[in-house]
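Excluded from the complex is one protein chain; the other protein chains are retained at their positions.
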Amino acid sequence: MTSAQRNPQLNANGELCHLLSIGGLPREIVVHILDTAESFFEISDRDVKKVPLLRGKSVFNLFFENSTRTRTTFEIAAKRLSADVINLDVARSSTSKGETLLDTIDNLVAMHADTFVVRHATSGAPYLIAEHLARTGRDEVHVVNAGDGRHAHPTQGLLDMYTIRHYKKDFSGLKVAVVGDILHSRVARSDIDALSTLGVEEIRAIGPRTLLPPHLEEMNSACVSGTRVRVFNDMSEGLRDCDVVIMLRLQNERMTGALLPSAREYFRCYGLTPEKLALAKADAIVMHPGPMNRGIEIDSAVADGNQAVILPQVSFGIAVRMAVLSIVAGSGK
Amino acid sequence: MKIAIKNARVVDPRSRLDALRNLFLADGRIAAVTEVSVVPEGFADARQINASNLLVCPGLIDLCARLPDLENELAAAAAGGITTLACPPDTTPPLDEARLVERLRHRSEQSGLARMFPLGALTQGLVGEKLTEMVKLANAGCIAFSQASAPLPDTLVLWRALQYAATFGFSVWLRPKDARLAFEGAAHDGAVAARLGLPGIPVSAETVAIATVLQLARDTGARLHLTRISSAEGIALIRRAREEGQAITCDVGIHHLHLDESEIGYFDTNARFDPPLRSAADRAALSAAAAEGVLAICSDHTPVSDDGKHLPFAEALPGAVGLELLLPLVLRWAKQENIPLTTALARVTCDAAAILGLDAGHLSPGAAADLCIFDPQASWQAGAQTLRTQGKNTPFSGQTLRGRVQMTFINGQLVFSR
Partner (left out) sequence: MSLPEFPDAEAQCRALADLIRPEISPETLLVGIHSGGVWIAERLSGLLGLSSEIGQIDVSFYRDDFAEKGLHPQIRPTVIPFPIEGCHILLVDDVLYTGRTTRAAINELFDYGRPASVRLAVLADRGERELPIAAQFCVWDVRLDRAQILVLDKNGDHLSWKIEQ
């Protein structure tokens, strides 16, 4: 091992200056984001759904991969903070002209961007941007990862934690099942990082072996919370006595081929039905990052049932993103 | 021209010599290695070099160095004490035609620096479909044939390539990599890739390929050298084949003896290698195998521009520069693993020469006077300022390394001095 790298998300004072991943964040910072989000939550109920915190600041939504939902929630969050929001459809424009990712960033920094919200198809792309900003001495510009490849989707992970805390109050003692395509899921990685940072008792990764990465059991090795990660191939066994069930979206292109034979067989083995949910605790909550594939990973009876908290997740997501945007913008002061 | 190098610590791995000696060169060859009190006849008025506190060993032999800017990289090799090197065929364009090989050899001979031995492409354009004119390429100077790190997914083509090479007794150097299992992979399929969401390259991408190639080599009788072994299981397969009497050689890149997957940290593209850095246990197994002599060591020198490294991890180009780091990293490896210097340096001198089929890498009288003279105590910082190579991509950037080349001789000519 050569020189230990400094965590690029934290500035010299240990403040959060970029949100790139939940992995490697101290527990206090994660809790601080959730606490701050609670204060932002009521703003959506006001007559004027806006606070002047980021007035005059520019938030650039840089989506190298299309995602209307995530982009919209970031846009609402930034606008409720009074920031100017600029949406760049980079999936179509500059990169197709051969401009590199970092050229794009340099150009936007020259336009006085204050914060970049970045979605990219390649794991680690937001790290590259953050490093580039540091290398070129532009520490006042912040990066928020809105999903990179299979790596991380930290604001989704945080809003999932917000949801769990809202319904379960305390993380210790919780058994949380994460079901589905963990191999390709940045949501799953961020959830696992966050759950182990916050110290749940047990994380259960449930799925067929083609959709589970190796070494899942070691994924929380960096944290000292004592959270256990267990892998289940049998969904019924994995759901038994769980407090929280997080269902993952199965991408269309993975439904047939070498990973899975068919959507129908996937639903039979790993779809969440009322019968399977009955194996979890009676007060278990069901979460899903959306958009849902009804009848593939989740039965409509569960998705619309009283244990589902999928819509509250969406409204909590705005408050969490407001908290993240304002905390990073306020760092280094 | 006569030269007397006096009071040096002389390490000659082939003869297991590690002692204070005088070394005498005449007419580009080693004339004598003597006790420090002795000066042979005719050397009284030779050019004197006082080498007290310095170490003299055979010039290093590097089994793999990519030389995009040939003259500059050969100068970097000289600065790294390297006097002989093999150049893989994945140049632009690939070395699949005799005229390309001749031009490359001509330019390297003009430079008067390290002896450069090209490897010819095994298939045209390294595409893995049609064989190259191996006989013509060998006549032009190719020392062996290889796909470099390009895949050869068609086993039938591989089988025929080995048969054809065996017809003429040519060596085939192969990187064991199953193209489909390694497809789109960017890192070892282990804990780090799982955490960072990087597409993984399983160890089986290496072992499946080793098993296939070993079987085909047995069937065809081809002379086989396996390059850049990266895993403990790969080593185990090779050991077993050797125990069964199969004559195969293999090598490892110096970085794989020092680093493992944890080096990636937060997507550090300087830790992107092909084959990938694997687990700590794999690194330990490679180190043990290299210490035993199962593996020779090479720099796998691969200059990559900033543009090739300032990309998201999976899109970044793999590789690191190594010409000037090979010696200090071998010294560090020897120190960390408590390996005698004669053993450690053998892996980059006489062992490598044997793989290339050359009478080189030793200090016997009559051998070509290819020497590396270095200060084993000198420490220096690796970085853009201290490296001559065009590429600055190294995971050791900013680190203090011990052991620095002072002089390099090729055929008795001083080609580098600090």
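Miscellaneous remarks
Order of writing sets the chain letters: A and B. Residues in each chain are counted from 1.
To be clear about the criterion, a residue touches a chain if its C-beta (ideal position, glycine included) is under 8 Å from a C-beta of that chain, and two chains touch if they have at least 3 such contacts.
Note that this is a predicted model, so its numbers are computed, not measured.
Taking every chain of the complex into account, the omitted one touches A.
Touch with the chain omitted from the figure is made, among A:Ser21, A:Ser190, A:Gln313 or A:Ser331, by A:Ser331. Across A:Asp47, A:Glu253 or A:Asp283, the single residue that touches the chain missing here is A:Asp47. Within chain A, the residues in touch with the undisplayed chain are 15, 32, 35-36, 38-43, 46-48, 50-54, 81, 326-327, 329-333.
Throughout what follows, only the chains that are shown with their structure count from here on.
Within the complex, the chain A residues that touch chain B are 1-5, 7-8, 20, 23-24, 100-102, 120, 122-125, 127-128, 132, 148-152, 186, 189, 213-216, 218-219, 221. Those residues of chain B that touch chain A in the complex are listed here as 189-191, 193-200, 259-260, 262-263, 265-268, 307, 310-315, 395-396, 398-399.
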